[in-house]
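Every protein chain except one is present and positioned as in the full complex.
Moving on to subunit A:
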Amino acid sequence: MFEYAPAPESRDIVDIRPSYGLFINGEWVEPQSEARHKTVNPATEEVLAEVAWAGEADVDRAVQAAAKAFPVWSAMPGAERAKYLFRIARLIQERARELAVLETLDNGKPIRESRDVDLPLVAAHFFYYAGWADKLAYAGFGPDPRPLGVAGQVIPWNFPLLMLAWKIAPALACGNTVVLKPAETTPLTALAFADICRQADLPPGVVNIVTGAGETGAALVNHPGVDKVAFTGSTEVGRLIARSLAGTRKKLTLELGGKAANIVFEDAPLDQAVEGVVNGIFFNQGHVCCAGSRLLVQESIAADLLEALKRRLGTMRLGDPLDKNTDIGAINSAEQLAKIRELSEAGEAEGAERWSPACPIPDRGYWFPPTVFTGVAQSHRIAREEIFGPVLSVLTFRTPAEAVEKANNTPYGLSAGVWTEKGSLMLWTASRLRAGVVWSNTFNRFDPTSPFGGYKESGYGREGGRHGLEGYLAL
């Protein structure tokens, strides 16, 4: 047996303060609200730090700071704004290891992913939008597109720093100022980003970070001084926001849930399809809105594919997220774990067959083994509801038309994957899928130049690429 010895990334590189205030107008300020919250390492349940939960008065202060900074920032030539964004991008690269460790500690995702996926994409996003800042007149939105004003941005806990980058980079490039609220369970990298803004000498008030839970987010999106709301998170909360913003002048983009189909045709490159299925649903513990949570496999190869998939899952390494060889880290919170458990039990109760590889689970922390459900029907809850965990539902189909029908038969439409070696079938299928992203012989690949967003209950508006500018410009 070839056992890999523990290879933990050192956490000495991060310096976590015992407690954090709010980042408003370029400074750390004490909140008026007295509510505080402990953020824990989900792999150990160890308390990492205490953060403020901003109240309405705190949010108001942040929005006012952003509003005050807006005339200066928006009037600045695009090339000057770009300099700040390039500087931020470089600082992120320089501090990539520290930020990756911090992300892993606070979120529970494996260091291999925070190091090799999250951080490179975060830096790439700032580099990319820095490039747009002085070219907005040529982006196809008219000769002199104007920014909106103050953007209120609320982000989720699954890719804390990456979602921050998706929100802040285009907003700043277009000349907006922002108030961002990170998720309550993963505030630490956003707070580290505040420090980077200071390092980059970003003018005060251009970026403000207020921590807190749902009430803080509600105070932010409902604040009358906010001109634009961008939200990534659950469809449930997205609905609330859409409702409360209806009839206001605020521009809204929503990036919500998903229940993506990963369609494997019988002529697919089998070994790579298995990798794609694994990467589709077990990447980031399945805490991915565009996760390929429904495997639609052509019945003629279903047995072979499942056998190969199970063999492959037997090699997955679950455990200490800081270990460089870990493939599956911790579930982000006790609440999320309870939700995954509840839906998995519903899957069993509804008659699907549950399977997980032999996989030791650590004693402390929040963990869920990679899980595959076979014999799943479209009517089962596990085929319809977003689980947001490492749980794959396997369904079969007989013909391409049936695959498309099943793939589209969901209230969501964020992403899809298609696996075939036949180009014409690939194009035929992709053109019929109602999803914002269709991956061809791959899954969960991201690039700042590529727009991302949903159909139907997966939200509206696009982030990334030229399209991502639109949500931050007055058109």
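Everything that follows uses one rule, which is that a contact is a pair of C-beta atoms (placed from the backbone, for glycine too) under 8 Å apart; a residue touches a chain by one contact, two chains touch by 3 or more; residues count from 1.
Assume contacts and distances are computed from a predicted model.
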Answer for the undisplayed chain, UniProt naming, from "Methionine biosynthesis protein MetW", "GMC family oxidoreductase", "Branched-chain amino acid ABC transporter permease" or "Deoxyribose-phosphate aldolase", is "Deoxyribose-phosphate aldolase"
Option from A:Lys310, A:Lys324 or A:Arg434 whose C-beta touches the chain left out: A:Lys324
Only one of A:Ser10, A:Thr315, A:Ser379 or A:Ser424 touches the unshown chain, namely A:Thr315
Which of A:Glu3, A:Glu34 or A:Asp363 touches the missing chain? It is A:Glu3
Touch with the missing chain holds, among A:Asn222, A:Gln272 or A:Asn408, for A:Gln272
Name, in rising order, the residues on subunit A that touch the hidden chain in the full complex. 1-7, 112, 116, 267-272, 275-276, 315, 324-325, 421, 441-442
